[in-house]
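The structure's right below; bear with me while I get my questions together.
With one protein chain withheld, the remaining protein chains of the complex are depicted in position.
Naming follows writing order (A, B and C), and every chain is counted from residue 1.
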Amino acid sequence: MTDNLRVAVVGAGRMGADHIERIHSRIVGARVSAVVDIDAERARSAVAQIPGAQAYSTPAEAYASGTVDAVLLATPGFLHEDALLEALEQDLPILCEKPLTPDAESSWRVIEAEQKLGRQRIQVGFMRRFDADYAKLGKIISGGDLGELLMLHCRHRNPGTPEGFTNEMLINDSVVHEFDVVRFLTGEEITSVQVRLGKASRNAPEGQHDPQQVLLETASGVLIDVEIFVNAQFGYEVATQASLESGIVDIGADHGPVTRTAGRVGGDVTPGFEERFGDAYDREIQSWIDAARRGEVGGPNAWDGYATAACCEAGVRAQASGEKVAIELNEKPELYR
Amino acid sequence: MTDNLRVAVVGAGRMGADHIERIHSRIVGARVSAVVDIDAERARSAVAQIPGAQAYSTPAEAYASGTVDAVLLATPGFLHEDALLEALEQDLPILCEKPLTPDAESSWRVIEAEQKLGRQRIQVGFMRRFDADYAKLGKIISGGDLGELLMLHCRHRNPGTPEGFTNEMLINDSVVHEFDVVRFLTGEEITSVQVRLGKASRNAPEGQHDPQQVLLETASGVLIDVEIFVNAQFGYEVATQASLESGIVDIGADHGPVTRTAGRVGGDVTPGFEERFGDAYDREIQSWIDAARRGEVGGPNAWDGYATAACCEAGVRAQASGEKVAIELNEKPELYR
Amino acid sequence: MTDNLRVAVVGAGRMGADHIERIHSRIVGARVSAVVDIDAERARSAVAQIPGAQAYSTPAEAYASGTVDAVLLATPGFLHEDALLEALEQDLPILCEKPLTPDAESSWRVIEAEQKLGRQRIQVGFMRRFDADYAKLGKIISGGDLGELLMLHCRHRNPGTPEGFTNEMLINDSVVHEFDVVRFLTGEEITSVQVRLGKASRNAPEGQHDPQQVLLETASGVLIDVEIFVNAQFGYEVATQASLESGIVDIGADHGPVTRTAGRVGGDVTPGFEERFGDAYDREIQSWIDAARRGEVGGPNAWDGYATAACCEAGVRAQASGEKVAIELNEKPELYR
Partner (left out) sequence: MTDNLRVAVVGAGRMGADHIERIHSRIVGARVSAVVDIDAERARSAVAQIPGAQAYSTPAEAYASGTVDAVLLATPGFLHEDALLEALEQDLPILCEKPLTPDAESSWRVIEAEQKLGRQRIQVGFMRRFDADYAKLGKIISGGDLGELLMLHCRHRNPGTPEGFTNEMLINDSVVHEFDVVRFLTGEEITSVQVRLGKASRNAPEGQHDPQQVLLETASGVLIDVEIFVNAQFGYEVATQASLESGIVDIGADHGPVTRTAGRVGGDVTPGFEERFGDAYDREIQSWIDAARRGEVGGPNAWDGYATAACCEAGVRAQASGEKVAIELNEKPELYR
């Protein structure tokens, strides 16, 4: 292995391009050696500014070049299963952007493949665990000074959605982060999900019901409510309030300069997830690289990917039925305990 | 009628005593002329500091004295129906501490009695409508600049509960205020209620499940979630977050001096409802007195009392069953439209 | 004395009119019996809505009517000395809007006249002492938990000034409140004052230099800096930050609903002093009335009026010279210790 871990970024869309820039200019101990995209032009343009990086059309070509020490997977989720299995065959450290795969069954196949390797190789891109506030909230909860955690109130608000953002994507692309956060904060699995559809915003596009309220429960009975509101206009907000036995904790408030002008006092709302979670992405990728150099995983693993895939699947069914849907998981393999 | 409205306070317990003090030292245009309590000693002690006030054992004796222009009813809720009917017979302006009565059926009898008088005489003691923040939130919502209201997230937290505070009282004594707030803020009736019981705090007394989450829906589909947590230890908090089509509004934060000391920055939590709503009580009683002098009602009326009684009844059933319970109201009489 | 203290309000301008309305509708134990104004029309119009109140052209006429138990003086400051001496001759309780008089010498004559009566009769209208936050800050400082007070940083900002608001009025009308606050919070006299004139806002009217920085020092060496900025455009703000040996305390932040909309998070700035100090005025007048009924003074007294007059005089000289000006007071008479 070279001094700098040589990373192949698979998928050069918005997220992939961000990660290429990140590894190039902010991550220590790694460099981008390969960019893979079926759109050859997109791959070429992505490597243009990165000295020593080559463009490829398929992961196989990149692996064959002998220049890949680790893989960052940033393609659409429905392509993940094949790419993961292929990278596992190479026994490479993998950072897989969420979701692991779009459904529990395919995620389980990935789990089985990883088990054959006998060690964890896959880290899943749930970057909120690397956000300073979520990390502190996690410590406050597990620290125990405020007693047991009883409830979580989660808010996930976007100013708007790209064209074609469906009801299912509300769960699979947005609420999926809350599934991971809830599992991270409680240290427990989610056992049921229910979705309430009430009055919808007139700013939601045709066919999308927005906002929605998602109700979760964990194994020990922690109650969670999530407001998912993806056409909230005012800006971007991801915030959580935790109710513990002897205290309440809030994270997610905006900060920065506070201005008094024109009859108003306050600050700017975070405009988007890049501003809100930019530092968390940096820390996530650095943690992955640092762990990969030690042959380990530095964040949420394939089991986390599988469990959240099961939550998403149940969430989409709950959304359609209005009923409370139970979530049942396979037994957790030894490898992830 | 004399220059100062002569008020009979019926019930000289904690709430009654507060109101006696309030009318005596802070309310303009009224004075306490009579205090009624079956506990003669308590009534006598209540009038000791109030020049010109007499103690009585029953409302009838007070009315017979010819010194009563208005009645403030502060006895336990199960005694309200008889007292209200008796006061209506005297055609007196009444401020009835919440609840109007403990169930929808008895509330409806009060509604029928008031209708016979042909004018509204009863104001119900939902003081939150007189809190400056709730009033401003109401104006922001009805003003329409932020679009339609879509969701309300309500928090109702007490440091602890007196002995004998049951699960039913969680709904009837605490959540009842949220029922009124929701109706006030939305201008709509509540159509269903569901109660989720999850993990309970070890600080809750035997037989009480605390916290609980109460889910409501209004006629137009506004979704409401209420955290009712009555052994929250840290202090008192009543807060609401409203999600509108193009903005989010929060009320209920504590204020006052902000101190940086010993590694912490922040302020004091409101210790109890007297500190949080003391001003609202003053404004409520002043509004009642001012309206009573004009022969009107100056706040929530008997219909509001009836509707919230129906919510409470459904809420208690929802708490027991875990199911969503529909709330159905009689047709609203002309008098309250 | 009647049940309700009969108050003569002298001066029916903006401040006088406010107090008339206040005593009429919010103050318990007092009623307006007389309104005195040399503008007979203004006096008549002021009493129009107040049953039982009479209009007069001079205080003497009002006193002669035998209907005056107490005097509230709301004329311009240069008229105060005569009116105070006349009311003291009647031995009436007096609430004198600030300033006591416009200069230390005339204030001292009032002090001498009051001493002859042998009891305090004059309360001066420094209403900030009745503001909840200033009161709490005073308690935090005197409580001693945070050690000794070392510095005070005061901000006094108005959106704009009425026509003809001079540099001297910056000191005499605005900073005068800070003089009182500093004396109230430290429990000490102010020993020197210096004024710094820097870059001026283009929003200041011709002839007025705005903002200015006023530097004070107390007997024990507490350092105070005041930003006085009367054309600050954005709204009204009166805030103080106290530095103590082991903590920092801030008061004066706006509160109320917090809104997230259009990329901004925050609340409304207080528009003016009525909104900021409305409650303080109510409490001040109520405290005066309650004390007056006991034959006492219920707030800052004539000595406070004299001491602040001396501060103002020195402040105006400091403003002109740019030099540090010492403040020397006569010995404090027994009556005020």
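Keep this in mind: a residue touches a chain if its C-beta (ideal position, glycine included) is under 8 Å from a C-beta of that chain, and two chains touch if they have at least 3 such contacts.
Since this is a predicted model, take the numbers as computed values, not measurements.
Visitor: With the full complex in mind, choose from A:A55, A:L137 or A:L150 the residue touching the hidden chain.
Guide: Residue touching the absent chain, from the options given: A:L137.
Visitor: Out of A:G256, A:G272 or A:G295, point to the residue that touches the absent chain in the complete complex.
Guide: In the full complex, the listed residue that touches the missing chain is A:G256.
Visitor: Which residue from B:G11, B:G235 or B:G315 sits in contact with the chain not drawn here?
Guide: B:G235
Visitor: One chain is left out of this view; which of C:S25, C:S246 or C:S321 touches it in the full complex?
Guide: C:S246
Visitor: If the hidden chain were put back, which of C:P76, C:G147, C:G187 or C:G272 would touch it?
Guide: C:G147
Visitor: Taking the full complex into account, what residues of subunit B touch the chain not shown?
Guide: 233-235, 237, 254, 258, 260-269, 271
Visitor: Name, in rising order, the residues on subunit A that touch the hidden chain in the full complex.
Guide: Touch with the absent chain occurs at residues 25-28, 132-133, 136-137, 140, 146, 246-251, 253, 255-262.
Visitor: Mind pulling the subunit C residues that touch the left-out chain?
Guide: That gives, for subunit C, the contact residues 147-151, 153, 157, 196, 198-203, 211, 213, 215, 217, 220-223, 225, 227, 229, 232-234, 237, 243, 245-248.
Just so we're on the same page, only the chains that are shown with their structure count from here on.
Visitor: Any idea how many Å lie between the Cα centroids of subunit B and subunit C?
Guide: Between these chains, centre-to-centre, one finds 38 Å.
Visitor: Just how far, in Å, is the C-alpha centre of subunit C from the one of subunit A?
Guide: 58
Visitor: Between subunit A and subunit B, what is the gap in Å from one C-alpha centre to the other?
Guide: Measuring from centre to centre gives 45 Å for this pair.
Visitor: Quick check: what residues of subunit A touch more than one other chain, meaning two or more?
Guide: Answer for subunit A, listing residues that touch two or more other chains: 233-234, 237.
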